[in-house]
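A protein chain is absent from this complex, but the other protein chains hold their places.
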Amino acid sequence: MSVIIPYIDKPNPVTGVTNAKLGIWLFLASEVMLFGALFSTLIILRSSATDWPAHGSDVLNVPLATLNTVFLITSSVTIVLSWASLKMKNLMKFKLHMGLTVLLSFGFLIIKYFEYSSKFHHEHYPSTSTFYAVYFTMTGLHGLHVIGGIITNLYLMGPGSKMWKTEPERFTGRIECAGLYWHFVDLVWIFLFPALYLL
Amino acid sequence: MEHPHYGFWLPPNISTNGAEIDNLISVLHWFMAVLFVGWAVYLVYCLVRFRERPGHEADISGSAHFSLPKYVEIGIIIFEAISLIFFSFPIWSKVKKDFPNEAEALVVRVTAEQFAWTVHYAGKDGKFGQLKIELIDGTNPVGLDREDPNGKDDILSPNTLNIPVNKPIIAKLASKDVIHNFFLPVMRVKQDIIPGMTVPVWFQATQTGKFEIGCAQLCGVGHTQMRGFFNVMSQEEFEAWYQEEEKSLLASSTEPISGKTLKIAKIQTIKESK
Partner (left out) sequence: MSQDTHNHSHGHDHSHSVGHELPFWRKYIFSTDHKVIGLQYGITAVFFLLFGFGLMLLMRWQLAFPKQAIPLIGKLFTEDGVLSPELYNQFGAMHGTIMVFLGVVPLGVGAFGNYLLPLQVGAQDMAFPKLNLLSYWVYFIGGVIMLASFFSPNGAAASGWTSYPPLSVVADNGQTFWLIGMVFLITSSLLGSVNTIVTAIQLRVKGLSFMRWPVLVWAQVVTAFLLLLAFPPLEAAGVLQLMDRLAGTSFFLPSGLVVSGEALKVSGGGNPILWQHLFWFLAHPEVYVLILPAVGIVGEIIAVNTKKPLYGYKTLIYSIIFLGFMSFIVWAHHMFMTGMGVTMSTFFQATTMIISVPSIIILTTYLLTLWGSSIRYTVPMLFAIAFLPMFAIGGLTGLPLGLTASDIHLHDTYYVIGHFHYVVAPGSLFALMAGVYHWYPKITGRFMSDTLGKIHFWLSVVAINGVFMPMFFMGMAGVSRRLYDQTIYAHGAAAQPLNVFMSYCAWALAVAQLPFLYNMATSWKWGKKIESNNPWGGTTLEWATASPPPHENFTTPVEVFRGPYEYSSNKKPLPQFVQEA
């Protein structure tokens, strides 16, 4: 007899969610605590500093960051569309929208690369001041989350999509979880953008 | 040096604040002892009376109603509230907030570093000289600026805190490197010294004697060695010592170096002792 794990593709009638969905929500709760701690760090350091070394609006490239914000918000929409396509049983449309999501995320990273290299060019490093320390650490950690999302999404778009043939419901559930994660990454950026670039 | 009264319980108390702290500690321990003995007696009674044996069966009805634990519980809550409101809050507020007037107290600066203390007295003008980080060297551990008029008569006392008895003392604590903790066991004084901040503590001694300063926060490999001396003197003795220090400072002020006269014998670090 084989091991059976229930509620992999269908929601548990009592809780109303699948295992993966509950899991991803719990994971996101811990991510909230992670970034929450980093935002608290920013608030504590900034409020206790007698002289905050730099203001994002003066030293950072706000237009580029605004463009990045647009990229991420759009990618959040496309990932929802990719999930909706699966709901309508259209695998090709799913791949198209997922591909767009990945492209937009790459766009985000490329812009981030230009931002970073211009900072390094002007010899602004994490060690320059507490402001740059916070800026590089928080955007860097967020960038790692973006990279993680890209890897997941590429997998789901490519080899991972084989599951569509065998277990369509489970696969759709996976895309939903990937989408939830991606919204979170997007949300973190929406907090990071004003906190670092505008204030 | 060796105090006859150290043992396996609280060290002697010579502080005006210490009695209340000691009193709270002993009240708490009496309470804990009573509670624990009560529980223990109950536990042992149960262990014997309700042991598995022929003819004895467990009462599974689960209907047995106990009201005593509820009263014990409420008693504990009331006790905790009392110790908070009538003991801990007022004592803490007195020790940490109600500082004596600086004019009536002796104000000293205590600077901690790995692994030594420097006590800085303001001198007869009662004003501390400026501290400049670039002046720090082996002979001037706090970077005191002797050019500053206020700093000319300042006294730096390595590893030794001398204070007069029956006078409030305000010690402003600072650290040059890592977190230390200024601990005077006989004064019931304990305060972390956070680098980047100056934290004041105050106390008043009621007896003279020779005691110790300890570091109570792990500060590196020589943490244990970071022992200072704490001498409580009579007013006359203290003044005599103070004048002696000022005199030797004056004698050395002809020397060209801006450093100070007192030799800084960095407390033996571990590497030296090897």
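First chain written, first letter: the chains are A and B, and each begins at residue 1.
Simple rule for what comes next: a residue touches a chain if its C-beta (ideal position, glycine included) is under 8 Å from a C-beta of that chain, and two chains touch if they have at least 3 such contacts.
Only a predicted model underlies this, so the values are computations on that prediction, with no experimental measurement involved.
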| item | value |
| --- | --- |
| Chains in view touching the one left out | A, B |
| Touching the absent chain when the full complex is considered, from B:Trp117, B:Phe183, B:Trp202 or B:Phe238 | B:Phe183 |
| Hidden partner interface residues of chain A, rising order | 1-10, 12, 14-15, 17, 19, 22-23, 26-27, 29-31, 33-38, 40-41, 44-45, 48-49, 53, 125-130, 133, 136-137, 141, 163, 166-167, 169-170 |
| Where the unshown chain meets chain B, residue by residue | 1-3, 6-11, 20-22, 24-25, 28-29, 31-32, 35-36, 39-40, 42-43, 46-47, 50-53, 56-60, 62, 64, 66, 69, 72-73, 76-77, 80-81, 83-84, 87-89, 91-93, 95-97, 113-114, 133-134, 136-138, 176-179, 181, 183, 185, 188-192, 194-197, 199, 211-212, 214-225, 227, 270 |
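Quick note on the criterion: only the chains that are shown with their structure count from here on.
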| item | value |
| --- | --- |
| Geometric centre distance via CA averages, chain B-chain A, whole Å | 49 |
